[in-house]
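For reference, the structure is listed below as structure tokens.
The complex is shown incomplete by one protein chain, all other protein chains being positioned as in the whole.
Moving on to subunit A:
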Amino acid sequence: MERDTLEVTNVTMPPRTCDDYWSEFRHCKSLWNRFHNYYAHGTSPSCGQWKEDYYSCREWEKNPGPETKESLQQSERNREAEQRKFTPVWDLRRDPPRDWHMPLHQGKSPDSQS
């Protein structure tokens, strides 16, 4: 999908600091994280993308060209898309429930739950 050039030039910095990418990579590779991943998913974690993103980030800082930026941004967009891969069971709200911050009223009747 082609990106509008104007959108790309408005982007001024990587989505995360380069140190954040490196620390995510190190955390991913750590023994505890590998243990937790096995405990939760039965597999080893896949950490290569964090390392790639770190190098892309460094490249962005040195030579901030559109291709470098696009590579890192696409990786992050894929990461976001992974989080939204499954169809939710419910509809999302636009605003919180109307009564979320309303004061509690005293002497509520037991039937109010229905």
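The rule is simple: a contact is a pair of C-beta atoms (placed from the backbone, for glycine too) under 8 Å apart; a residue touches a chain by one contact, two chains touch by 3 or more; residues count from 1.
Heads up, the rule we're going with is that contacts and distances are computed from a predicted model.
*Asks:* From the list "Mitochondrial inner membrane protease ATP23", "Exoribonuclease phosphorolytic domain-containing protein", "Ribosomal protein S17-domain-containing protein" or "glutathione transferase", give the UniProt name belonging to the chain omitted from this structure.
*Replies:* Of "Mitochondrial inner membrane protease ATP23", "Exoribonuclease phosphorolytic domain-containing protein", "Ribosomal protein S17-domain-containing protein" or "glutathione transferase", the absent chain's UniProt record names it "Mitochondrial inner membrane protease ATP23".
*Asks:* List the subunit A residues touching the unshown chain?
*Replies:* Per the touch rule, subunit A residues meeting the hidden chain are 11-17, 20, 23-24, 27, 32-33, 35-36, 38-42, 73, 76-77, 80, 83, 85-93, 96-97, 99-101, 103-104, 108-110, 112-114.
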